[in-house]
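Of the protein chains in this complex, all but one are displayed in their positions.
Letters are used for the chains, namely A, B and C, taken in the order the chains are written, and counting of residues starts over at 1 for each.
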Amino acid sequence: MLESDFQKQNRFFLNMGPQHPSTHGVLLIVLEMSGEYVLDPQPVLGFVHRMHEKMAESRPCGGFMPNTARMDYVCALPYNHGYVSLIERKTGIEVPKRAEYIRVITSELNRVASHLLWLGAYLLDLGAFTPILYGFDDREHILDILEDITGSRLTYCYYRFGGVYQDIDDKFVDATRAFIQRLRKRFVIYEKLVTKNIIFIKRTENIGIVSPDMALRYGMTGPNLRGSGIAYDVRKNEPYSVYPEFDFEVPVGAQGDCLDRYMVRIREMEQSLRIIEQALDRLPEGPVRAKVPKNIKLSPGDCNFAVEAARGELSYYLVGDGTSTPYRLKVRVPSYSNLSCLPELGRGILLPDLVSILGSFDLVIPEMDR
Amino acid sequence: METISILPPELIRMLIAVIIIISFLFLNAIMMGYLERKIAGHVQRRPGPMEVGFHGILQMVVDGVKLLGKELLIPFNVDRTLFRVAPLLSFTPVILPLLVIPFSEKLQARDLSLGLIFIVSMGSVNVMALLVAGWGSNNKYSMFGAMRAVAQSIAFEIPILLSMLAVVLMCNTFSLKEIVGAQQKIWFVVLQPVAFLIYVIAGVAETNRAPFDLPEAESELTAGFHTEYSGMGFSLFFIGEYTNMFIVASVATVLFLGGWHGPNLPYGEYLGVVWFFLKVYFLLFLMIMIRWTYPRVRFDQLLNFAWKYLVPFSFVNILITAVLVKL
Amino acid sequence: MAPETKNFKEDILFHEFNTTETDYNQRGYHLEVALEVNQVRKFAQKAYDEGFYLVFVTGFHVLSEETAEGTTSGLNGVYQFARYDRLYRIKGQVSVPEDMSLPSICDIYQGASWHERETRDLYGINFEGHPNLKPLLLSDEDRDFHPLLKEEKKLKSLEAVSWTPEALESVDADAKAPSSDSIDS
Partner (left out) sequence: MKQYFSEIYTGGKSLVEGLGVTFKALCQPIVTVQYPREEIDITPNYRGHIDLVLDPEKNTFLCISCGMCEKSCPSDCIKVKGKKMEGEKKKTLVLFELDFTKCSLCGTCVEVCPKDALEYSQEYNLAAFSREAFHFDILKRLEERRT
């Protein structure tokens, strides 16, 4: 039906972005359209390209820490986590147990915050205004908790090679426990307001179906992949830090539509809360920072470290040359691969569905552009 | 009929009515704008406008002044005539229906025997404004908005008419005054709950309010048909939308909620307006709450909803009503 | 709970290539594959058939060298693949010949399309067979500007940045003896 003669003759281009409300920042999608049907969406990236990888090559490895938080500012701590773990793997620094626990707790809190923001932003894309404010209300609690120990609210620079910047206190533990209780109650509200809503279900069910094969060809990871029914989570499949010590599930969807991706994220928040609870219960005593040489030397050769960021697998690939400056640092960001399937996924769908798909991918543009 | 002879000539009466209605229309837009912001704020657990006046009560006045002072930007390459005409076109037809609405027993500018038909026909002119605005803007997003508005309006006009017809069948008149008069004992919402529901849903869609705000749909079409408008051009659309909401709510009040009827007040034939406004603003409150609760429906779902659910239900409803009335 | 890699015999999957097993705990991946230019597509096809997904395609810049086949361009293409169902990461590395071109794998892995466009932006590697090799991250005006190419004096030879057990130990020796002014916890 899409390739009728009429539609072939009546194609036109529509620039969606870079200042479009639902491209979340500065993403341009050039849509070739026929009526309200999208025939060929081509994303154009690079509006906030800052060449972080070049910056990494021009300063000692410790100096790149603040940059990691600025790639994905919504979920900065896993980016910190990946980078410090990479350097620790490269140099063989042992991290105290307590520090690893703190890393896991804060990373998971940050993941929940990221998902809460996504929840609101997605509903905003679908035209509901209120959930984003509720999401922000909850997220604000996390930011307050994290601000208290990290000193910043968004672009954290909390982890250090061999540990964390400062120890957590009882106030943090109590606040986190209280927050978990609160969020569990709030899930009921989200379920009533959003998950069960018939309009929401109609807007997301059977929209933008990503088949497992398609996910593999595009290298999709994270909740977008798990929505397609593949239980791939770096925290489970490639355990790092102290994740193997916790009991948590990897939620998966059934067919890979927007609703599945939504449900995966919602259930992931619950799992994150479980991890945090277990970590708080078993929090070991001890130092939070190992002794590390002042001048960290990166041995020649390459090294890879993957962590699960809120949007999927984040890989750092480092080539060292014996000095303290990385010779080459490649950051493999999840959203980049996730979005690359859009030209295939968005063929022949309606414009509102494209907005729904974009929202369900949970894109953070500065992360893709780096 | 004695009262008419002591009234001023009909023309003066109409002029006064029009002046009152136009000033009320602006007042309503200001009030609705304020209410919408305040309710939206509290629904989202924030205070809403707080700075201008007591609890921000003058915020909308200030905004109005600001919009008046803004330049009416006319983008390059637009159809200048259509672009300028569209806001006026959206504004004028919403004044006229107010002339035939009976606010209380005696407060009615003109009681047309075909009042209901008049309102419906004026309501359809409004979509013309959206089409002209979208077409004249020379912007693809505006064009999408305009096309959606037309299809949506056509689809929802039918259930609106059919649900009205059910009421008309029950009291055998198109005159709004007589319809209210027929509800002296029992409101039609009790007798016609399905028609009432259909009317409210279709009315929300007719006024392009969320969750049926597809012509605007800011997450898809930036701002839809009024993307290119600024200053007064934009605010006329804005006033038009709120007045349209008011008309839909007052027609619902007249048809289903018993118009000015309520517990007796002194000077009931004039002060019935209090009950009327209470009912109207209750409905408007409901419409605002709906906007801040639900996501937007998709375009084809909207049309499906009209044709697959609203139209069959209203047909069945009419059939049953007709049979029962005949009995 | 942690997926055991020992039980799988992935390393034999790529027996037709020049593979080296690596220590996962030190390098973060399990198998290193040294590729020739004409093997790249075969390697990608093999990885796809075996159910690997593409992690990234990138490159890095070293000194060009004289080899038996001729002068290399100094650029190296790096491909990383991993699996969804179990823990196994492989890295393919290929030296880009002097004409600065590599075969494109974006018809096997569609996701490689963007990675290859990015690599062209940053290094100027021309991926032959790519249908749409337009700049992605950089703008069209910067077509011939490749930010990650290093200056002559900063370039090191491929050996200097390649992994050797000895190199690690020599650095380790420095690291294992923290100097007195190291930061206390």
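In this text, contacts are C-beta pairs under 8 Å (C-beta built on N, C-alpha and C of every residue); 3 or more make two chains touch, one makes a residue touch a chain.
The structure presented is a predicted model; accordingly, all values stated were derived computationally and were not measured.
The chain that is not drawn here is touched, among residues A:Gly35, A:Pro66 or A:Pro212, by A:Pro66. Considering the full assembly, B:Val43 is the residue among B:Ile30, B:Val43, B:Val94 or B:Ile318 that touches the omitted chain.
Touching residues on chain B toward the chain that is not drawn are 39, 41-47, 50, 289-290, 292-294, 309. Contact residues of chain A toward the unshown chain are 59-60, 62-67, 70, 130, 134, 137, 144, 147-152, 155, 157, 160, 165-166, 189, 192-194, 196-199.
The working rule: only the chains that are shown with their structure count from here on.
Note: centroid distance chain B to chain C, computed from Cα atoms, is 64 Å.
For this pair, chain A with chain C, the centres built from the Cα atoms lie 24 Å apart.
Shown for chain B are the residues that touch two or more other chains, of which there are none.
In chain C, no residue touches at least two other chains. Chain B makes touch with chain A in their complex at residues 40, 43-46, 140-141, 144, 210-211, 213, 217-220, 222, 291-301. Against chain A, the residues of chain C that register as touching in their complex are 1-3, 25-29, 48, 51, 53-56, 58, 60-61, 78, 80, 82, 84-87, 89, 91, 109-111, 113-115, 122, 135-139, 147-148, 150, 156, 160-164, 167-168, 170-172, 174-175, 178-179, 181-185. Remark: chain A residues 44-46, 49, 51, 53-54, 57, 86, 89, 91-93, 96, 163, 215-220, 225, 230, 232, 236-239, 244, 287-294, 296-306, 313, 315, 317, 319-322, 327-328, 330, 332, 336-337, 340-341, 344, 369-370 touch chain C in the complex.
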